[in-house]
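Down below is the structure, laid out as structure tokens.
Every protein chain except one is present and positioned as in the full complex.
We call the chains A and B, going by the order they appear; numbering starts again at 1 in every chain.
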Amino acid sequence: MATLSMSGLTKRFGDIEVIRGVDIDIADGEFVVFVGPSGCGKSTLLRMIAGLEDISGGELRIDDHLVNDMQPRDRGIAMVFQTYAIFPHMSVRENLGFGLTIAKVPKAEKEQRVMQAARILQMEHLLDRRPSQLSGGQRQRVAIGRAIVREPSVFLFDEPLSNLDAALRMDMRMEIGKLHEQLGATMIYVTHDQVEAMTLADRIVVIKDGIVQQVGAPMELYHQPANRFVAGFIGSPSMNFLPVEVQSVDHDSALVASTSLDAVRVPMRVEPLKSGDQALLGLRPQYLVPTNEQDAGQLHGTLSLVERLGSETVVDVNTRENTRLVAAIADDRTFETGTEIAFTFDPNRAHLFSAAGDGALNK
Amino acid sequence: MADSKLTRSNRTGWLMSLPGFTLVALFIIVPFFFAFGLSMTNQRLVSPNPTKYVGLENYRQMLDIALVTLQPERDASGTVIRDDEGTIQYPRLRRLSRSDPAFERYKGMREWFGWQSGESHKAVVVRDPLFWIALRNTLLFVLVVAPVQGGIALGLALLVNQKLRGINAFRTIYFMPVVVSIVVVSLLWRFIYDGNDGLLNNLLDTLSFGAIPGVDWLGNPSTALGAIMAMSIWQAVGFHMVIWLSGLQTISPTLYEAADIEGASKWQAFRYVTWPGLRNTAVLVIIVITMQAFALFAQIDVMTNGGPLDSTQSLVFQAVERGYGKQDISGGSVISVVLFVLVLAISLVQRWLTRDRQN
Partner (left out) sequence: MISHDNHGLRLAVRYAVLVLVAIIFVFPLLFMVMSSLKPDHQLLVDTGSLRAFLPVGDISFDNYAAAFQRAPISTFVINSVIVTGVTVMLSLAICSLSAFSFVFLRWSGRNLLLSILLATLIVPFETIAIPLLLLVSKLPWLGLDGLEQGWLNSYHVQILPFAADALTIFLFVQYFKDLPSELVEAARVEGASWFQIYLKIIMPLAGPVVATAAILRFLFMYNQYLWPLMVVQSDEYRPVMVGLQYFFQLDTPWGEVMAYLSLITIPVLGFYLMLQRAFIASIASTGVKG
């Protein structure tokens, strides 16, 4: 079991700085998920923790030991790769026991630990197969099993499920969750699948362009995004951003309005704004409630597209100033495209952001 | 750049590559530069005298070539002297270079070949005829073998690229001589080419009911080099067939279907689909053949020893004859360097041709 601490970590490839000062502390037994758009540096950060990339600046500590220059094998970590990286010329048994073979662990103990891992992942019957005789899900199990056998204090996963189909992905996701409960080890998990992040994580780290945007529990990120980028990145369908004008400001709330939005007072949590500022009002699609009476609504537009998914109905709306708005309405409802529609929402669930910049932290 | 020692493995990296690199350095790179150095000395394999640096003298000796015009011998009255058969008499170059200051520069040189021009005789004189003959033969060998072997190889490749039952067996057979040593092949063909009891003569005799007279293929200066060319092509053509074949197989079958729909004839399909798709392969094949042809040695050594009348001398054969046979290391090295320059020129041409395509 181990704690992990990163302070001021940076990574350069030539002149390009890919990781730009990352500070995160991870507690013993915590499940931390790195998310972010493609190319933001998630894998690079994970590989720096693994010792596969060297660290250009800053400090990485595992259990309070500085490990910047420590070889991967000495860090007490195990890693599961997106492409599984199981050795094609070895049987499942040999793959699982590879690390122990290298470490010259006595045969009996090796056998026992391999069997135990196989039992945990319910693949005792696969032990004598070759990787080529396994399905994708089974291969990923072998890769995870190989990590388990080493009894590492930190597990590292780099998009382990992205090569699997949707149904299998859900099964494996649950299994990884169970595994974490069972082993109680520290786990760091890279993904760009929100559902994986939200369901698995104790804490989520949102990264953009090599900079940590926010660290927090899934619901914290969902309900109190630290900036517009995080607000837009977490949640599906993504949050709507409606251009509005600030009409007056209280000490922690603001009165905002636009052509399609009746004036409404919303909390001002993220950044201070002043009267007359252009701002963006963040509204989650799930929190928009359609009303039948035009005049009772706060937000007005025209229906342009209706998608009925059974469990919910997703509608696209053109507001009066012609911005696109998405609303997700629980349960199956029928709407007529082209008709006028109005929504109400709970102002306390709205987020107000400045319209300036791209909304993300930047150095 | 300050790299941490984490992902750098300088010691292991060097240790692992060192055996290979040391061997290549010692046995390829060092001799390569040695060749340049030695070619500027008077080094012999075993010699009591110390080795001396002679600069470009060896090259000057070997590459010295000139065109001289000899005026006919005239008697006192100024009439051209002719012998009994009416052939014009010319002074001997040897005598001229001793007596006439204008010809002193040609001292020690010999006529390589010459021709009649009006009354005078033009002669190409060289200091080292054997070298020039070897160079000419080698270039001739290259110029004939490269296109002929390349062309036949392409024909064979097209032949075995057909979709027929058992085609793989034919591929295997055509390739067979490639795995047989050129030395073995040469000795075998010495028997086939033999003037008295050779297979070729006897077969020709039988097939033509005695109409074709026997030829001593390797004993006749006018057929020896040609015979060696034919055999060399026979031995190596399968090699290039395989290269063409892998080129052919990169051409998408849909292109042929398209050509078929357009109503193209077989020849048109080849001209407009196959051949453009083979451009790179063609360059490759020609280059590889040329390189191999420049190395012509074993056939000569086994079959003719450079004869008859030096008609089959080659550069490598001369290099070995001098460097090893006569223990004249510097002489052999000069030829090696010349050979290398030729090969380098060829690979530069290849670079240039393939770059052309990418633009």
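Some notes on this structure:
Throughout what follows, contacts are C-beta pairs under 8 Å (C-beta built on N, C-alpha and C of every residue); 3 or more make two chains touch, one makes a residue touch a chain.
Everything quoted here is computed from the prediction, not taken from an experiment.
Taking every chain of the complex into account, the absent chain touches A, B. From the options B:L143, B:L187 or B:L309, the residue with contact to the unseen chain in the full assembly is B:L187.
Within the full complex, the residue among A:I16, A:I102 or A:L309 touching the omitted chain is A:I102. Residue-level contact of subunit A with the missing chain is found at 50-52, 71-73, 77-79, 81, 83, 85-89, 98-99, 102-103, 146, 150. Counting over the whole complex, subunit B has residues 3, 7-10, 12-17, 19-21, 23-24, 26-32, 34-35, 38, 43, 45, 156, 159-160, 162, 164, 167, 170-184, 187-189, 191-192, 197-199, 202-203, 205-206, 234, 238-239, 242-243, 245-246, 284-285, 287-288, 291, 294-295, 297-298, 301-302, 316, 319-320, 323-324, 329, 332-333, 336-337, 339-340, 343-344, 347, 350, 354 touching the chain that is not drawn.
The working rule: only the chains that are shown with their structure count from here on.
Subunit B has its Cα centroid 67 Å from the Cα centroid of subunit A. Taken in their complex, subunit A has these residues touching subunit B: 51-55, 68-71. By the touch rule above, subunit B contacts subunit A in their complex via residues 3-8.
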